[in-house]
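Note that this is a trimmed complex: some chains were dropped, and none of the rest were shifted.
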Amino acid sequence: MVRVLLKCIAACGRVCGVVKGPHPSHWTGNLAMASLSTRSGTSPLDISGLYPPIATPFNKDESIAYDKLTNNLQRWNEIPFRGYVVQGSNGEYAYQTVEERVEMVRHVVQLCGDDKLIIAGSGCESTRETIEMTQKMADVGAKAVLVVTPCYYKGGMSNDALVHHFSVVADHSPIPIILYSVPSNTTIDLAPEVIIRLSEHPNIIGLKDSGGDISKLGNLVYMTKKNDFQILAGSAGFLLPAYVVGCVGGVCALGNFLGKEMCELERLYKEGRMAEAKDLQHRMVAPNACVTRRFGVPGLKVAMDWFGYYGGPTRSPLMPMSETDTKAMRDIFVRNGFLSN
Amino acid sequence: MVRVLLKCIAACGRVCGVVKGPHPSHWTGNLAMASLSTRSGTSPLDISGLYPPIATPFNKDESIAYDKLTNNLQRWNEIPFRGYVVQGSNGEYAYQTVEERVEMVRHVVQLCGDDKLIIAGSGCESTRETIEMTQKMADVGAKAVLVVTPCYYKGGMSNDALVHHFSVVADHSPIPIILYSVPSNTTIDLAPEVIIRLSEHPNIIGLKDSGGDISKLGNLVYMTKKNDFQILAGSAGFLLPAYVVGCVGGVCALGNFLGKEMCELERLYKEGRMAEAKDLQHRMVAPNACVTRRFGVPGLKVAMDWFGYYGGPTRSPLMPMSETDTKAMRDIFVRNGFLSN
């Protein structure tokens, strides 16, 4: 990997996989490397279906609790998920070292890689670290990577900068790339024009969008159709509407503990049982909001504990939920029929 | 009206229709006046269906062009709309005097009030002016009013303040109230808890939500079901998903010039022809974005001109669209199959 990278740098003067041509649309036409094989002629990797972005279980001392992870996976394996997203935002990836991020993916691949599609979060702030992390995730067996928008230098994250970043990462990646837009954490809402341009890259096969703008999702499905681009809903709060406008699945925190119900919603939609699907969707919105924007990962982990999974503590600076909040969340789960007081 | 208002003030010390009881949930149980008759026992006014929030046509000197309005209405009358929203945001209500706002509603009622449900925008910044404007709209024949969130003193628009405002207006209104949340203009996104509380008021029968958060809409349908509360999508960009999660119709700028297509989308949805509905929805997103958040009312009026309606100039400080923008918008309409170059 390092060798390839250096070669590119020598040629174009920036971290980039292309020997010639202008940035940032430099990939068009002359893509070298692995990516070429991914989509010319053959279809891209099919990523349709549902995935929980799995929580990372920690022990009390904040070390990763691999035994608990194994237990959780064994239970998740009984649910008709398509696969798992490992080291996404709900996995507290931002609080883990490079080694931890990779090691956990390796663990999940070894345990479930034969039956489930393993997608690894490999995004870092810099392009070069993202390239290296992506390579490492491929090396331990991930089938695709989810790459979040860099976001620290917000003022510099122009559309051109983002197109450049993702396309260079995709140029260098041996496995397909899924774009990841999660403005509640990054404040960067990947613009439709950026996504549409990137959808033409043979090694960029899809998008997870957690922003929840259903008009945007519908428009993106329509505008990227010719590129076999696959869009995944980033939250169970709008899973049914997302299917209705053409999304192919979802990566939803709720799947960490209400996976069966989520898969049931998918089934109802596919069988055209819209009224039942609507009723189930309705019941999911408030619990979903609890474990995402309202109480975040701490809420998610408390809910996992309620449903027999291991949630456990988060890493600091995320704080444990207060008793008041826990009580309020419990009420919502009860009111929506997912728990009996 | 003035008499009633003064009486209330004497009783509770604030602009309020209730003789006794604490603010802001003071209406519970002891509602006096017109509102009482609206929902106890009988059903509330059914507002399901589609409405264009009609543009206000201006002459070159910025006076209202009533002849052009009449022409537009005659064409709109051929479309199976449920009714018209007059003096909404797309009607540039914020740029009109009290007299103009009322006079235009009177005109539309006289021309179409027998066949169409006329909903008038009556929101003002102060509670007292909103009460007076609402009364005036009722006097000229509006069947319901759309009341936008006050927004100038943002810091003071707490949930309690908004609950108080809307409930007092509803207490005093002889016709039903529809809440109106349009954060792109007001920066105030009416919170679910406010809407849920207000949905219990017998004279508040629905909500137009232009925010586009489909999870919120689904949740609101679910949480207000027991109150016969009716939710209207505020934009054609998410009309199909809104129907899917239980909205009963829409108030959509696009209806000003693509009304037939909008009504066709409603029909496809109701007949369960989801694939066709999705295709039509897909084509609507980008044109809809042009005439709403991208180019606003100036874009809307240019599009109306293209489709044979009178759009004409906006009032200043809204500026005419630039040639570049007009060209870009035209391209989008052509690409989505609504115009042939």
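The letters A and B name the chains in turn, as written, and every chain counts its residues from 1.
One rule holds in what follows: contacts are C-beta pairs under 8 Å (C-beta built on N, C-alpha and C of every residue); 3 or more make two chains touch, one makes a residue touch a chain.
Treat the numbers as computed from the prediction; the structure is a model and nothing was measured.
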| item | value |
| --- | --- |
| Copy count for the complete homomeric assembly [2 present here] | 4 |
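The rule is short, and it goes like this: only the chains that are shown with their structure count from here on.
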| item | value |
| --- | --- |
| Rotation angle superposing chain A onto its copy chain B by C-alpha atoms, nearest 5 degrees | 180 |
| Whole-Å gap separating chain A and chain B, where each centre is the average of the chain's CA atoms | 37 |
| Residue numbers on chain A that touch chain B, as the complex places them | 212-216, 218-219, 221-223, 235, 237-238, 240-241, 244-246, 272, 274, 278, 281-283, 285-286, 288-289 |
